[in-house]
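Omission of a single protein chain aside, the complex is shown with its protein chains in their original locations.
Each chain gets a letter, A, B and C, in the order it is written, and its residues are counted from 1.
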Amino acid sequence: MDEFDVSVRGVVKGFGGRRACDGITLQIRRGEFFSLLGPSGCGKTTLMRLVAGFESPDEGTIELAGRDMAGVPPHRRDVNMVFQNYALFPHLDVAGNVAFGLRIQKAPDIEGRVRAALEQVGLAGYERRAVTTLSGGEQQRTALARAIVTGPRVLLLDEPLSALDLKLRQGLQEELRRLQRSLGMTFLYVTHDQEEALAMSDRVAVMNAGRIEQTGPPREVYETPATRFVAGFVGSGNFFDGRGDGTMVRTADGLSIECRAVGDVTLMVRPEKVRVNGGPGLAALVEEVLYQGASTSIVLRAGDRRLVAEDPDARVRPGEPATVSWRPEDVRVLPK
Amino acid sequence: MDEFDVSVRGVVKGFGGRRACDGITLQIRRGEFFSLLGPSGCGKTTLMRLVAGFESPDEGTIELAGRDMAGVPPHRRDVNMVFQNYALFPHLDVAGNVAFGLRIQKAPDIEGRVRAALEQVGLAGYERRAVTTLSGGEQQRTALARAIVTGPRVLLLDEPLSALDLKLRQGLQEELRRLQRSLGMTFLYVTHDQEEALAMSDRVAVMNAGRIEQTGPPREVYETPATRFVAGFVGSGNFFDGRGDGTMVRTADGLSIECRAVGDVTLMVRPEKVRVNGGPGLAALVEEVLYQGASTSIVLRAGDRRLVAEDPDARVRPGEPATVSWRPEDVRVLPK
Amino acid sequence: MRKLLGAWTGLVLVTLYVPIAVMGVFSFNASRRPRWTGFTLDWYRKTLGDHNIQDAVWKTLVLAAASTVLAVALGTAAALAARRSFPGKRLWNTLVSLPVMVPDIVMGIGLFALFHALGTGLSLATAVIAHATFNLSYVAIVVSARLQGTDRTLELAAQDLGATPWGAFRKVTFPAILPGVVSGALLAFTLSFDDFVITYFTAGTGNMTLPWKVYAMAARMGVTPEINAVSTLILGASLVLVVAALRLSRVPVTGGGR
Partner (left out) sequence: MRKLLGAWTGLVLVTLYVPIAVMGVFSFNASRRPRWTGFTLDWYRKTLGDHNIQDAVWKTLVLAAASTVLAVALGTAAALAARRSFPGKRLWNTLVSLPVMVPDIVMGIGLFALFHALGTGLSLATAVIAHATFNLSYVAIVVSARLQGTDRTLELAAQDLGATPWGAFRKVTFPAILPGVVSGALLAFTLSFDDFVITYFTAGTGNMTLPWKVYAMAARMGVTPEINAVSTLILGASLVLVVAALRLSRVPVTGGGR
């Protein structure tokens, strides 16, 4: 038996000349929390709909638990989906929604299983509530209960938290992660929110324009991004285009940055790795100090160049001169 | 002449039995960037509409530049508003929208002033564009240009960035702040986003249920919150309810925390002040490590108590035991 | 300005409701002449006891019921057919809904000419076809509106949970559009019930419906208390049907419990 629950190989899907998925390959392990992260229009939702069976790929294959899904309609696939808008059935109450899949399977003990699923998502006692009277968070939980109650092999989640408030979203992130662990179910999670993807996932695939730019654990994606797009999308950064000779990279505006790169490259330093007045370095002018409570962003200007630092030890004010420095090992080399 | 551009004293405004504003007093200095921060429904938008003149207070007075505004209709008040949905006039193009206020004033050199305002917001050359063809960010800038072009005494901004994407929002925050400085105009800014309020404002008033709970500079509000609500709304925190004897506070579950408080109090420690395995302290179990790139949240459990730490130096994994500690000076005392 | 609008629109309401009120009042007037002399139910008793009118009521109801069934079946099918996108979908939608705006008289004469050309003669059956033809557009429009307000992902969600496409339609989409179908049926029934012009051209003189009867009586004798009584009854029945249809069409698409 295959160790992969989801196996996507060379999948292409076009809509009217535009390729929403342009050769996607990825493999998701059993019990893994896997996220597709990318901006809107990058093809992540299309890929999820291909896995669910709502669309068929133009090229490539999709396997679920080792079985090729070509020609298998959605209702014959052992995956359930949590839709972005929840897609709760308005003419059924909470229990009716959760029982929907079980009724079709003619499963035994529907009532007990519905109750158990509602307990798992923290909605015990909500059975007879009309879904239209639920808050956004409660609707989200109902959709989740409906999707997990039949025990699918893979759960697909299409930006399930994007319609909720920030504070609620943070709480539900933790809950979702805990639920996934306790169920041991494979989760394929689609989101455009990099913090969400980093915090929740075992592995993340960063998508852009129909392609996957990098796949890896959150720390790897954030700390050693493979491309400039990934570096910019999963966090903010200070970027330097230049030419390296093996010891130094020289930029067009005359900066020399210690780095072993050779040829045309882009260097990147994360703001939290930048020290302000932490020793000798680049001379700059503090332009803006953006206090954010737990952290403080310092915007500096060196010539035409805008730099951002997040240095908890810095005590500077707008208009002051400052030096900017970083450790050589915090410089990342990206292909130009 | 009064040094305050906006002076609100004891303002009460009810809608059908519910008091949206329940005794608000605040004073905004000339040229200040002042934010009203609070959850939806806290009365912040009502207060702004009272200042604009779209509503009249049931009690209390509102003064603009020292002049009582009682009975003065919106079109006679020297304030302009940037609406949350922008409220651009669909039958006019960008220049037509921006020129609207100038035309009513029969101002000279309308064309030149419209061009200058569009340049200030980065929309040079957009004069003849239909507003419906603009992106969200461009609509926002048009609304801003329309509001500043007549040079009002006070600019009211009602969650102007809330309809925009995260990345765009961050860029516009910086721009708005710069524009406000260069114009020297008084800004009254309404938002429910605490990061936005902290990053942009000279002073913040935190509102809850129709009342102002605290007014002060961002650092003061974040570091020395006046109430539990403020502490929880402007950031996250670890809260401990207990009873103090002047040297220690004892909680119901038997914790003793070094603190000078006396009587029933709530103590609060911000996650970024909590050290994990940084020395002797409270014994806890690591429950979840939420990697967020620039920072990492560690969720721990000590008995029934859930603690959150953001410690960049901690190297722990879920399931491991750990000690939790903080410096006594990082404990904040709040009224229970 | 608000005062002015108020006065102006008071005038409006008077113009709208005085004729109807006058009609209703005189249908209970003891005298035949338009002067109030006392309350009576005689005119209602008389008209409802008249065999000709009973016959007309019966024919009107048969015609309305039969044409409604046909119109609902065809109109709902037309709305469902236009659900997915296909080439010519816009043209299809226009063709289906345009007949709503064909003048009655034109449609009546057109159908009359068609039946004449086909040599079928005129009967209650031809009137049923005629009524179904003009009502089908109304049903299609009402059902389409409901379908458009129905979230397509609901059907996908049902399939995702194991329902076949037909099962998903039956268990999710059909309950969602049902209020629209019922509302369209009530509307079709009302329009058929009220119609005079098209019936006149397609039913044949042996099949006088109630509005036609009223027309004929009024044309022959002017407005009599009997006519006022029948008109008031038609109006009452129509309004009940219409209010029911409006109620149903307002059931929120995303709403409803068990």
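Operating definition for what follows: a contact is a pair of C-beta atoms (placed from the backbone, for glycine too) under 8 Å apart; a residue touches a chain by one contact, two chains touch by 3 or more.
Model, not experiment: these values are computed from the prediction.
Remark: the absent chain touches shown chains B, C in the intact complex. When the whole complex is considered, the residue among C:L48, C:V69, C:I129 or C:V182 that touches the unshown chain is C:I129. Contact with the undisplayed chain is limited, among C:G38, C:G206 or C:G222, to C:G222. Residues of subunit C that touch the chain left out of the display are 1-2, 5-6, 8-9, 11-13, 15-20, 22-23, 26, 34, 74-75, 77-78, 80-81, 84, 95-96, 98-99, 101-107, 109-114, 116-117, 129, 132-133, 136-137, 166, 190, 193-194, 196-197, 201, 211, 214-215, 218, 222-223, 227-228, 231-232, 234-235, 238-239, 242.
Panel shows subunit B; residues 52, 54, 73-75, 79-81, 83, 85, 87, 89-93, 96, 100-101, 104-105, 130, 132, 146-147, 150 of it touch the chain omitted from the view.
Here is the rule we go by: only the chains that are shown with their structure count from here on.
Path length between subunit B and subunit C in the chain contact graph, taken as the least number of steps between touching chains: 2.
Mean C-alpha positions place subunit B and subunit C at a centre distance of 56 Å.
Averaged C-alpha coordinates put the centre of subunit A at 27 Å from the centre of subunit B. As a whole-number value, the distance joining the C-alpha centres of subunit A and subunit C reads 54 Å.
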